[in-house]
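What you see is the complex with one protein chain gone and the rest in place.
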Amino acid sequence: MRRTHLLLPVIAVLLVAGFCVTVLVGFEFRGTIEHATAGWIEVAERTGAINVVTAIYLNARLFDTILEVLVFAVAVLGVHFYLTTRGRPERVESIPESNVIRIAADVLLPLILLVAIYVVVHGHLSPGGGFSGGVIAGTGLLLTAIAVGTETVAARFGPRLIERLEWAALLGILVLGLVPVLVGRTPLSDLLPPGEPGRIASGGSLLLYNGLIGLKVLIGSWVIVRHFVEHRGEI
Amino acid sequence: MGPLNGVTIAIVLFGIGLLGLILRRDLVVKLLALGLVNSAVILCLVALGARPDGAPPILAPPSVDAIVDPLPHAIVLSAIVINFAILALALVFVMLLVERYHTTDANRIDRASNDEEDEWS
Partner (left out) sequence: MELILLPLTRFLFGGLSIATGKASRLFAVLALAVDGILLGRLAAALAADAPVELVLGGWSRGFGIAFTGDRIGLTFAALVWGLGVAVLLYTWKDTLRPYFFMLLHLLIGTSYALTMTGDLFNAYVILELLTLASFLLVGYERRPAQIWASLRYLILCSLGMSLFLLGIAVVYYHTGRLDLVGVAAHVASDPAAPWIRLAAALLTTGVAVKAGVFLFSLWLPAAHARAVPAVSALLSGVVIKMGVIELFRLSAIFPLEVTFTVLGFATGFLGIVYAIQTRDAKRLLAFSTLAQIGYLLIGFGAGSEAARLGALDYAVAHGLFKALLFLAVGEAARLVGGSDLRTLILHRDKIPRTTRAALIVGVLGIVGMPPFAGFAAKAVLESCLHPTTFHAAVALISVGTVVTFAKLIPLLRGRSSGPIDPARTAAYGWLGGGIVLFIPVSAAMVPQSLLAATWGWGAYVEAAAVILVGLGLHRLVRRRPFRLPDRIFRIEEATLVILAGFFLVFWLVHLGWRASCG
């Protein structure tokens, strides 16, 4: 009996070790390979953004980003569907609060939101963008929820408003991608002018996309976090 | 030498995650291991574009020529969001299963759900 118990781990360790060795050997390292970096720099210059990564994922490979926003939307949808159709547990203990947290949250929330807006708006100028900014803002809301309870924060917004805003952001992104068709260009191409690199008003429609994505991620992460807190189950 | 270190660590982490996925029975630990596997691939991607004296991929004046490869960063952005979505939904499902079967042990859940469906009888 002992021996069959060990069989699975031994096979697993052997296979996994073999896998790691195979991948490392087959990779054929040759140091850094200089590839298309010059080409990407040119992409960024044509877009008018300083942040090359943003120029890539919001312009050259915009379709990937749209799919990724949809992935996020599906996650929010799924969490919402499964947790709200379960029926609420009878007692939802609130997280014990202390004065320190409440006062700190009071002071920190506006700062966090300001940082989030900064990150989103400067997405094409420095590292950041819609996703990071949205998550920062969502975390700020979570902090406030820890301090005063999720119910209070949720009551602030009104449930309908949040949902409508979220889907409006998603539809906005899709419509923004389709608008070039009306003007006769291919979908997902950039309509607005590049502008002067280094200023906020540059980079074509990158700012718009970042803003919409930031809004969507903010609301989405708040919804997920709120459902996880309110609908935590018991074994 | 730059990418080699990063990729080696990434593959070792991948292996550790795989072992965790296979050997641990608790569903939550399996999900953590899956998260580790996904993060290891992300690390591998970012490490591949690295250069020894690389600068961040921002076109600010002094370091334009030595920027690291920006494409893996764009890829990784999508990969991170996808991993987050998978983890969130998987956790919700684990919670639903725990509520029904009162255990996080994958084998027990498997046996219980097979008995319920009366399949292999």
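Letters are used for the chains, namely A and B, taken in the order the chains are written, and counting of residues starts over at 1 for each.
Here is the rule we use: a contact is a pair of C-beta atoms (placed from the backbone, for glycine too) under 8 Å apart; a residue touches a chain by one contact, two chains touch by 3 or more.
Being a predicted model, the structure only gives us computed values, none of them experimental.
Asker: Give the residue, chosen from A:Arg102, A:Arg156 or A:Arg185, that touches the chain omitted from the document.
Answerer: Answer from the full complex: A:Arg185 touches the omitted chain.
Asker: Have a look at A:Val71, A:Leu108, A:Val121 or A:Leu208 and name the one touching the chain we're not showing.
Answerer: A:Val71
Asker: Write down which of A:Trp40, A:Tyr209 or A:Trp222 is the residue touching the left-out chain.
Answerer: A:Trp40
Asker: Give me the subunit A residues in contact with the hidden chain, please.
Answerer: Touch set of subunit A with respect to the missing chain: 8, 11-12, 15-16, 18-19, 22-23, 25-28, 33, 35-36, 39-40, 43, 59-64, 66-68, 70-71, 74-75, 77-78, 81-82, 85, 164, 167-168, 170-171, 174-175, 177-178, 181, 185-190.
Asker: Pick out the residues on subunit B that sit against the missing chain.
Answerer: Where subunit B meets the chain not shown: residues 3, 14, 18, 21-23, 27, 30-31, 34, 37-38, 41, 44-45, 48, 71-72, 75, 78-79, 82, 85-86, 89-90, 93-94, 96-97, 100-101, 106-107, 109-110, 113, 116-120.
The rule is simple: only the chains that are shown with their structure count from here on.
Asker: Just the number, please: Cα centre separation of subunit A and subunit B in whole Å.
Answerer: The answer is 16 Å.
Asker: Would you tell me which residues of subunit A are touching subunit B in their complex?
Answerer: 8-9, 12-13, 16-17, 19-20, 23-24, 27, 29, 31-32, 35-37, 40-41, 44-45, 50-53, 56-57, 61, 64-65, 67-68, 71-72, 74-75, 78-79, 82-83, 86, 125-127, 129, 131, 197, 224, 228, 232-235
Asker: Along subunit B, where are the residues that touch subunit A in the complex?
Answerer: Against subunit A, subunit B makes touches at 1-4, 7-8, 11-12, 14-15, 18-19, 22-23, 50-52, 56-60, 64, 67-71, 73-74, 77-78, 81-82, 84-85, 88-89, 91-93, 95-96, 98-99, 102-104.
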